[in-house]
Structure formats: structure tokens, C-alpha cells
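Every protein chain except one is present and positioned as in the full complex.
Going in written order, the chains are labelled A and B, and every chain counts its residues from 1.
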Amino acid sequence: MTDQTTLDFVLGHANYWLFTVLMMTGLYIVVARGNLIKKIVGLNMFQTSVFMLYISMGKVTGGTAPIFPADLNIAPDVVYTNPLPHVLILTAIVVGIATTALGLALIVRIREEFDTIEEDDILVIEKRMAAEDDRLHGEAMGGRV
Amino acid sequence: MLVVTALAIVRLRNLFAVTMLAGVFSLLSALLFVVLDAVDVAFTEAAVGAGISTVLVLGTLALTSRVEKPSSHTPVLPLFVVTVTGAALLYGTLDMPSFGDANAPAMTHVAPDYLKRSPEEIGVPNVVTAILASYRGYDTLGETAVVFTAGIGVLLLISGLRRRREDEDEETEDGKNDEGGVY
Partner (left out) sequence: MRHHLILRVVTKLLAGTIVLFALYVQFHGDYSPGGGFQAGVIMAVAFILYGIVFGLPKVQQVLPPWFVHKMVALGVLIYAGTGIVSLLLGYAYLDYGAFSPHHPSHGQHWGILAVELGVGITVTGVMVTIYYAFAARPARLSDEEW
């Protein structure tokens, strides 16, 4: 009996666990990798796992896709999957690609300014630029350099 | 399969291969969406994830570089962060309703209402379209506006419209006329 409940519990939650693992893989890429394009890919992966999480929450056992017969004669015993998450995620996917494109555009501009898309190199260059700024500012204010 | 693809994306440093694998990842997730009865979503994901996003990333690669440098940091801290976050999320899922439960909270509020009312009120067989365009029309208007804004943003960032105006800064009138004519 207890074994049965445990098994049910594991099977009923394995989908969440799978999506958590995928989500964390995406997060790891975003945090650990310095390449900006790789970061965007990781972010996309994270996003897709969140989509899958939502869609799996809307699934009903024995349900079918939420599209009625064309004549709208709905058999009373047919179970339909929850359409609400589908609507939310559908729009989110298209918004996601639009924002991804914005991110990629930023990367292209960064590459033109800094001539690199590695985070470490950009940090080094920015530090050098900040030091240069400080020096110029100090000179302008009449301080000793 | 999804996990294997994801791990391969983490390991590979050739960005071209990473892009291709990201496309494969999208396609696999589209398959998963079909299995989960979300045909509309699967449709979108297949077209967007495997089609447009791959093209865009490849375009960016052509404008930047195609090999990632090896990271200089140790992966210990990121791994720690990821493990802690993952553990917290896993702990959170223990309270979730089990998969396919028809009595889950997500199933009991507006969703059955939409399913029941949309045949009479909207008369459109595809409930997803009915909710998208009618019940949640404001929401979709907002999403369209976001897509619009992102498009404008990309245009401003990299299409070179701005640079042209800077070049013709002295002759502002001409610049403006020019722009109005071309775009």
C-alpha cells in the first residue's frame, strides 16, 4: 500500500523534476559560461523548460486537445485539457523570440564596440576604460595624477 | 533525450554545434507539447524555436565569432548556486498536485468555465483561439505591443538608421526628409 502511494507520488511528480533539471542546466549555462551567445542559448533553454512546466500543469489524464468538433456538438464524457496555459505560453513563445532577437542585437553592438563577446574580456576592457576616465576627470579637476 | 541534448549544449564550445543542438532541443520540446495535448503551442514552438531562432543565432554568429573561449573560472560557485536553487525548486514541487490530476487548483477556477461557455458565447471550435483573442484580448494586445516594441528595439540597435542621422547631423533638415522618404 505504502509502496503504491510512493510510486504514484514519484510518477506524478517526475515531470516537475525533469523540468527542474532542464531549467537548472539552462541556469548553469547562464551563470558559468562567459560567452554571450552561449548565455542567450542557455536562457532560451531555461525559458523552454518553464513553458514545459506550465503545459504539463494543464494536462488532464485522459484528456484531449482543447478543440471542439466543428459542429460544436460536444459529447458530455469527453475530457478536454486545460486550454488556459496553452494561451499564455503560446504568446510567451513569440514574445520570447522577439526579446531573444533584441538580446542578439545587443550582442552584435557589443562586439562592434569591444571586439569580443566574452564576458571576461569585456570586464577587463571596461575596467581599463573606467581607470582612464578617472584619470582624465582627476586632471580636469586639477588634482595630481 | 532532452536532458542529453541539454548536457551536450553545456559541454560543447563550438557555437555552431550549440546552435544546431538548441534547434534540436526546441523540436524535442515541441514533440513533448504534442504529447501533452498542446497542439497550438507545439506548432508555435516548432516554427519559432527550430526555425527563426536558429536563423537569428546563426546570423549573430556570422557577425561575431563561432568558437567560445574556455572559461577561466572554476565552475564550483555556479554549480553550488545551481544546486541550491534546484534543491529549493525540487522541495517546492513536493506540494504540487500530481501530473494529470483533474482536481488540481489550476483546473478548477476559470478554465472549466471557458470550456463550458465558449461554445455558446464565441462559437469557435478551437478554445485556445477563443480565449486568446476574446476572453483575454487585452492580454494578447499587450503581447502584440511587446513584440512590436522588440522589433523597434532591434531596428534602432542594429539597422543603421541612427548612424545615418549622425552622419547627416549638420544638415538636419535633409536627414529628416531623407528618412521620411526611405522608411
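Points worth noting:
Basically, a contact is a pair of C-beta atoms (placed from the backbone, for glycine too) under 8 Å apart; a residue touches a chain by one contact, two chains touch by 3 or more.
For clarity, every value in this text was computed on a predicted model and none was experimentally measured.
For the chain missing from the display, the contacting residue among A:67, A:110 or A:125 is A:67, taking the whole complex into account.
When the whole complex is considered, the residue among B:48, B:82 or B:107 that touches the unshown chain is B:48. Residues of chain B in touch with the missing chain: 16, 39-40, 43-44, 47-48, 51-52, 55-56, 59-66, 120-126, 128-130, 132-134, 137-138, 140-141, 144-145, 147-148, 150-152, 154-155, 157-160, 182-183.
Against the chain not displayed here, chain A makes contact via residues 65, 67, 70, 90-91, 93-94, 97-98, 101, 104-105, 108.
Going forward, only the chains that are shown with their structure count from here on.
The touching residues of chain B, when paired with chain A in their complex, are 2-3, 6-7, 9-10, 15, 18-19, 22, 25-26, 29, 32-33, 36-41, 44-45, 48-49, 52-53, 56-57, 59-61, 63-65, 68-69, 71-73, 75, 78-79, 81-83, 85-86, 89-90, 93-94, 96-102, 104, 106-107, 110-111, 114-115, 119, 123, 125-128, 131-132, 136, 139-140, 143, 146-147, 150-151, 153-154, 157-158. Residues of chain A that touch chain B in their complex: 8-9, 11-18, 20-29, 31-35, 37-38, 40-42, 44-45, 48, 51-52, 55-70, 72, 74, 79-87, 89-102, 104-109, 111, 117-118, 120.
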